[in-house]
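Input: a single structure, listed below in structure tokens.
Apart from one protein chain that is not included, each protein chain of the complex appears where it belongs.
Naming follows writing order (A and B), and every chain is counted from residue 1.
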Amino acid sequence: MTPSALLSLPMILCLGAAAAGLLTPSRAWPRRWLALMTMVALAAVGAMLLVTVRREGIQSMQVGGWAAPFGITLVADLLSALLVLVTGVMGLTVVSYSAATLPASKEAGAYYPLVLVLVGGVCGAFLTGDLFNLFVWIEVMLGASFVLLALEARQEQLEASIKYMSLSLMGSVVLLCAVGLLYGAAGTLNLADLAVTVPGLGTPNLMTAVSMFFLVAFALKAGAFPLFFWLPASYHTPPAAVTTLFSALLTKVGVYALARVFTLVFTQDSQLTSTLLLVMGGLTMVTGVLGAVAQYDMRRLLSFHIISQIGYLIAALGLFTRSALTALIAFLIHYIFAKSALFLVSGATARVTRTYDLHQMGNLYRTQPLLAALFFIPALSLAGVPPFSGFFAKLAVIQAALRAENWIIAGTAVVVGLLTLFSMMKIWREAFWKAPPENQPEEPTRPLSLGDGVLGPCMAMTLFMVVLGLGAEPLLELADAAAGQLLDPEEYVRAVLGGRP
Amino acid sequence: MELFLAITVGGLFAAGFYCLMLHSIVRIALGLVLLGSATNLLIFTINGLQRGFAPLVPEGQEALSPPYADPVPQAFILTAIVINFGLLALLLVLVHRAAQETGTDDTRALRTELKDSKQ
Partner (left out) sequence: MNPVVMHTVARLMAPVLLLVSLVLAVRGHDIPGGGFVGGLMAATAFALLMVAFGRPAARKQLRVHPTRLAAAGLLVALFSGVPSMMEGRPFLSGIWARLPVPGTDGLKVGTPQLFDLGIYLVVLGTAMCFILGMARGEDTTAPEMGG
């Protein structure tokens, strides 16, 4: 398959399957299988893309054959390709988990097509080569997420979606302003073209102002301090499968966009942006984890940990060295799997105990041994305990901070890691270890087994974490190569604009 | 003219953000409408106001004859309007649903009832 076809396939597959799914009769099985097949295909395309980019360098294509920088460009460097692959894997996980947990009536509705649209939007955001289309794909993704959040229309969901929607739309307004201002100043929005033109514009202050618009817009999408408040207000209301999908993909698009824009376009005032990103990252880590410590609702607690981990990513971006960007990419991959595993397990726990409230749980260690193990590994991994993937990812971030002689970030990362461990142990103690609450009649619950289909996806995620932990070397190597591409925009520019200087 | 439009953009943003801070969900939605329009006007203004031909190559010619209007900001605005339209329609459906559920469009009502249902 030609690289140009590979680049457009993720979006064609997802949107096409979403449309085809809506045209099938309103039954659970055709839509479920269509979604499953599409996700398998998406993961395969992602893998092929990654192999192609690794072997032949950055790939680009011009949609409709209109030459860059005038047309719509799709570009895949190692980071994009890796993220598309991970998106495919996550899509597959979430769809198979949904098939096991959701009632058939919901599966028969618009659920799977919406998931496909969301995944298509995410892939589009990862692969697009210009800022306006980044905006468009982010909106596609957000539109699907709004509907997914409010699909059951329970009152708490309505409240959550109204908050989430209004704040996201405000973020979109900021992003659109940023895009408009940048076009007014630079006359182009093609990322590669911008990388060439922006340094020579002669209006560095204006560019810094514009870059702040982008910073605010993407930080809001990523859920960074002080713009994270929409996240814990909404992520705990939809079914576990939807929360997993959101936590795995939505905020990552914000982080990816930050990384892309601040490595490729706005490199002129790196002192200011890097200081801002470092402060933002540090505060995000701390506020996230402190917010989590106070929570006793399992999913709210995990939502706060999303924020805290986003802090690591943003701080790593702020350090802006090769080792820091390597750490960022490795951490991103690890964290998507770890967080998803925890949300999936929280869903499975709630299935057994019928609650997300930690006070009402207990004794799961004895009644659900497999579930306990599947919680324990990602929890330790998230906190950064060896030998799981989180250890190497966190170690990489801390090492990068030490190498940049930024003691504050390194110290914060260590302390937040410890607090994360404490917070995970709280869930362990409350849900799995302590005696069941007394007012609850002891009902004999059958231990969940792999046959239920609920634990399969959790198991897969956990397995990834063990594999990434024991065999961290290839991942770090890949991340290092991807970081090299981020730091050297020349290859990107050449891939998009061809021989043009 | 540009000054006038710039002031209008500022006014629209101010009005939009003011609406966002109110307690009525419908007003919040209206605020988002205003913000969307403000952004579109901003894109329109920032890219320079000038009299020019429509950017269509006349028949029998190979290239555009200046002065022609830059089509790109217009394409942005059109796309942004489409997206804004779609998302706002979605928000309105949601608001409608919430209003049916609670009988009011006050955000506080939505929230207190949530707390009640939790107890």
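To be clear about the criterion, a residue touches a chain if its C-beta (ideal position, glycine included) is under 8 Å from a C-beta of that chain, and two chains touch if they have at least 3 such contacts.
Worth saying up front: this structure is predicted, and the values here are computed from it rather than measured.
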Looking at the full complex, which residue from A:A19, A:V51, A:A104 or A:A294 touches the chain that isn't shown here?
A:A19
Sole contact to the chain not displayed, among B:G10, B:P71 or B:G86:
B:G86
Tell me which of A:L42, A:V94 or A:A110 is the one touching the absent chain.
A:A110
Give me the chain B residues in contact with the hidden chain, please.
78, 82, 86, 89-90, 92-93, 96, 100
Where does chain A touch the missing chain, residue by residue?
2, 4-5, 8, 12, 15-16, 18-23, 61-65, 110, 113
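One rule holds for everything that comes next: only the chains that are shown with their structure count from here on.
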In their shared complex, chain A is touched by residues of chain B numbered 20, 25, 28-29, 32, 35-36, 38-39, 42-43, 46-48, 72-73, 76, 79-80, 83, 86-88, 90-91, 94-95, 97-98, 101-102, 107, 110-111, 113-114, 117
Interfacial residue positions of chain A with respect to chain B in the complex
132, 136, 139, 142-143, 146-147, 150, 153, 155-156, 158-159, 161-162, 165-166, 169-170, 172-173, 176-177, 179-181, 183-184
